[in-house]
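A single protein chain has been removed from this complex, and every other one stays in its place.
Chains here go by letter, A, B and C, matching the order in which they are written, and residues are numbered from 1 within each.
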Amino acid sequence: MGYLAELVVRGVLLGAVYALLALPMSLTFVTVGSIDFALGAYAVLAAAVGSTVGGLAGIAAGLGAALAAAVAMAAIFAGLKRAGVEEPITISLASFGLAVAIGSLILSIWGTRAFMLHSFDDVWVMLGIRISPQSLINFAIGMLLLALVYLLLYRTGLGRMMRAAAINPLGAELSGIPVTTLQTGTFISGGLLGGIAGLLILFSAGLDFTAGLSLTLSCFGAAILLGAHGPIRAFLGGILMGVVEALSSGLASGAVSAIVPLVVIMIVLALGAVGGVRFAGDRP
Amino acid sequence: MSQGLVARDVVMRFGGVLALDGAAIEVVPGRIVGLIGRNGSGKSTMFNCITGFVRPTEGRIDLDGAPITGLPPHRVVRAGIARTFQTPRVDLRATVREAVLCGCYPLGRCGFVSAFLGLTSAVREEIRLREQADGVLRQVNLAPLGDQQIGKLAMGQVRLVEVARGIAAGARYLLLDEPAAGLTQSERNMLADAIRVVAKSGVGVLLVEHNFAFVRALCETITVLEAGRVLAVGTADEIAADHRVIESYLGSEPAALVEPA
Amino acid sequence: MLKVTAMAVAAGLFASSASNAQSQAPIKVGAVLSLSGPAAVFGLPERDAIEAVVEEINRTGGVNGRKIELVLHDDKTDPSEAVRGVTQVTRDGVVAIVGPSTGSGILAAGPVAERLRVPLLAPAGTASITDKKNSFYPWVFRVAPSDQTDIHKILADIAKDGKRRIGVFYQEDAYGKVGLDYGQQIAKELGLQIVASVSAAYTATDLTAQATQLREAKPDAVFMQISISALGASFHKAARQVGLDVPLYGNAGLAQKSFLDAMGDSGNGVRVLSIGNLPYEPIDPETKLVTLLKARGKTPQGWGELVGSNGLMAIMAAIKAVKGDLSGPAMRDALETICDFPTYSRGKGCFSKEVHDGWGEDVLVITEVDRGRLKTRP
Partner (left out) sequence: MTYWRARSNTLVLLACATLAGAVAARDPAWLDIAIAIVINALVALSVGLTFGQAGILSAAQGSFAAIGAYTTAILTVRLGWSPWLALPVAIALPAGLGHGLARLVTRLAPLAVALATLTLSAIIEIVLRSWDNLTGGYVGLAGIPSVFAGQPIAFYGLAVGMLALAVLAYENLMLSRFGRGLTTIRGDRARAIADGIAVPGLLSAAFALAAAMAGAGGWLYAHYFSYLSPGSLGTELSISVLLMMVVGGARHILGPVAGAVILGVLAQLLPAQEVQGLFYGGALIVILLVARNGLLGLVRREGTL
């Protein structure tokens, strides 16, 4: 019993990192209707730069690098939009191209080295569970950013505009909301949040040049799992993924531990489909 | 049993909301029936129950004596009940002929496999469907526009295309969802003529409309809904004279009464 | 000083008349390596060493008076790209190929090498690449110790330390799975007991759950069959965090500078099996390779450089053993005759008709992490 509880706690702490990346994923999805495949690459870039520069300056430099990459994505998005591209998949694939390019840049500058820094040497024992202070910091930052994003979306004028742009871009545009600017801003904020996630991973589990795409895919799962409707679902999706992963890798090994989280994703999706889909017919 | 599309005692609950509370309507081949009511009176819900897009909580809908209650919507279409949408749902880049061809879908007999194998039967069937579509276009006077892109047509013509698409597969009943909305007077007249032609060919038409004048000019009988229940049924003139109807529905929009169709 | 020695040795190895070198076209040698994708960890050092050694050979007059021209192809850690690479460099006229870097790349490229009649010098430990049942067996020569050899060596070290209950942490790929399968087999022979095994995907973000599971099994030591340094370092951190306070033993996959850098000072005491100890305590022929690499601005990473250069040096030895015209089949026949030829690594390389596994336990060393460096244990 104690062992299970320990795994759940570890899963929640892991899930907080997924949740951090799932947040920008759902923001982009809600305001642009598309997925930014480069999110994981921002995280790796931040970690790479952060570990090279080191210290507080490293944190700033890492965030700066991630932001710069996200600005590039925002520029690509603006360019695509100007060219008349509306298909979300085209935007997603352009971001995939950027992710590949960033991954390759990291490989040519830093090679195959692992990015990992150590923040705390001591371990806290809470309720009999040994926890690194770093994972608590990760969780706290995750909660904080969730709260900020929530307040931004639901308590500010900017958030109202973002949501309006998401529900009906054309209508929002017509009523004077700068939709393209908002969407571009969302891509850039993805760089900030992705960068923060990357730095937190740098100080906890570490990562290397291959991590970009798989981080993106995990967080894509987290963001979609409970329905891509907003930050809270995305965050909970991340936590759920973390818990399922921790339970399966703590209780099983090999193929079984790899397959269980995937099966859970399928089941959650199937359950969502049963209740959720009804054609609204024809009239609003 | 009897000919006609008959809905009886239809009850529809959405969560706690009672959208329909024992509503009923009857459409006969060759006749045009109107269904009117205020916003929220349940006429759209009734429309969607008949076409299978929502499944009524209770009640019974029969098509020429056979029950169609709760059938999936595409089966309802195949059984002979066509519908249009209030906001036309069309691919603006498609041509008029292509759109009407889409409506011919249920006429196809060749299977999926023979289609992708490109068997002669499938090729022949395609020719037959095109002939059918051209026939429907002539029937509603759209033949000259066959190769036009829908995006370039006026709203009234788009509604006509929708009607043609609906009856292309030989529907015996046609359900029109606010077809006159947003049309100019001359477009309305053109549409009304087309609907009369369709009805004359033996199709039973159910018109869900907001514009009473349009309904009055077209329909032999009219059903008025109020809070999910039938408030009144009668000829156009009877309805126009019914004080309950005037109070409940027309009262709010007196202009609708006087405006000629 | 070192440089001079290296030059002298190389000149001695490849003595030939300079006039001849001018008159003859260069000999083409292929390298199909994973220069991107997960196996780039090995492919890049392999390439660096091969390029450095080729440059050195050419600078000192070539082989048999002919220069060496390297034809490189990136297999992207993808078996089908490895096949394409072998086809392509063979088209360019190479007489032998170092690579592909991964076991699956070699298994995919084997039939093609057989068809195109060009030998592969395989820098991977996967057992089945030199299985005599393969139709392409005559064409594949292993230039690294096999996985069984590695695992036997490190488990024997664990047994020697008096540990009996072993936990296994392995990565979810061919390398990791082999570690688990052979580990179970060899442990039984050595009288060890595997009490638990846990695994992680390459890109697992957190390994505390795995470490917790191992902790619950109360092992005396944990054996890590890992080649991704980030994964190894992350597991090391997780183990300390959850209180899995037993000695950690890493297989050769973790003998990478990157693994030590990522662990920092906290990694002291972790044991790692390695092919030589190139980055930290190179011994005699290895020091020359270090010099060559540093001259090209490369920092030695681990054993990738050693197996890469072993592959190239086997080709050089075979070139010299060929009598008559150089060709793929002639090289293949010559490779089966060479033994104890000059290389840049410790241990002896030796091939024959019956033995295509050229290297044995003598290239392997047990090392211990000490302040971010690997110290060779006696």
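One rule holds for everything that comes next: a residue touches a chain if its C-beta (ideal position, glycine included) is under 8 Å from a C-beta of that chain, and two chains touch if they have at least 3 such contacts.
A quick note: this is a predicted structure, and the numbers were derived from the prediction, not measured.
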Practice problem: Could you list, sorted by label, every displayed chain in contact with the chain left out? | Solution: A, B, C
Quiz item: Given the contact definition stated above, which residue among A:Val8, A:Ala61, A:Ile76 or A:Leu236 touches the chain not shown here?
Solution: A:Ile76
Self-check item: Contact partner of the left-out chain, one of A:Leu4, A:Ala60 or A:Ile89
Solution: A:Ile89
Practice problem: Have a look at B:Leu63, B:Cys104, B:Leu145 or B:Ala236 and name the one touching the chain we're not showing. | Solution: B:Cys104
Quiz item: Which residue from B:Arg78, B:Arg196, B:Arg229 or B:Arg244 sits in contact with the chain not drawn here?
Solution: B:Arg78
Self-check item: Contact footprint on chain B, counting only the chain that is left out
Solution: 51, 53, 72-75, 77-78, 82-85, 89-91, 93, 98, 101-106, 108, 110, 112, 115-118, 122-123, 125-126, 129, 165-166, 169
Quiz item: Considering the entire assembly, which residues of chain A contact the chain that has been omitted?
Solution: 29, 35, 76, 79-80, 83-85, 87, 89-90, 93-94, 96-105, 107-108, 111, 217, 220-221, 224-225, 227-228, 254-255, 258-259, 262-263, 265-266, 269-270, 272-273, 276-277, 279-282
Quiz item: Where does chain C touch the missing chain, residue by residue?
Solution: 35-36, 40, 44, 47, 72-74, 77-80, 83-84, 87-88, 91, 103-104, 107-108, 110-111, 115, 126, 128, 134-135, 173-174, 177-178
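Just so we're on the same page, only the chains that are shown with their structure count from here on.
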Quiz item: Comparing centres built from CA atoms, which chain ends up most distant from chain C?
Solution: B
Exercise. List the centre-to-centre spacing of chain A and chain C in whole Å, with centres computed as mean CA coordinates.
Key: 36
Self-check item: Distance from the mean Cα position of chain B to that of chain A, given in whole angstrom
Solution: 47
Exercise. Starting from the mean Cα coordinates of chain B and chain C, work out the distance between those two points in Å.
Key: 74
Quiz item: For chain C, what residues touch not just one other chain but two or more?
Solution: none
Quiz item: Got the chain A residues that touch at least 2 other chains?
Solution: none
Quiz item: What residues of chain A sit close enough to touch chain C in their complex?
Solution: 3, 6-7, 10-11, 13-14, 17-18, 104, 107, 111-116, 118, 121, 123, 130-132, 135, 201, 204-211, 214-215, 218, 242, 245-247, 249-251, 253-254, 257-258
Quiz item: Which part of chain C faces chain A closely enough to touch in the complex?
Solution: 36-38, 40-41, 44, 172, 177, 180, 196-210, 212-213, 216, 228-230, 233-234, 237-238, 240-243, 257-259, 261-264, 266, 301
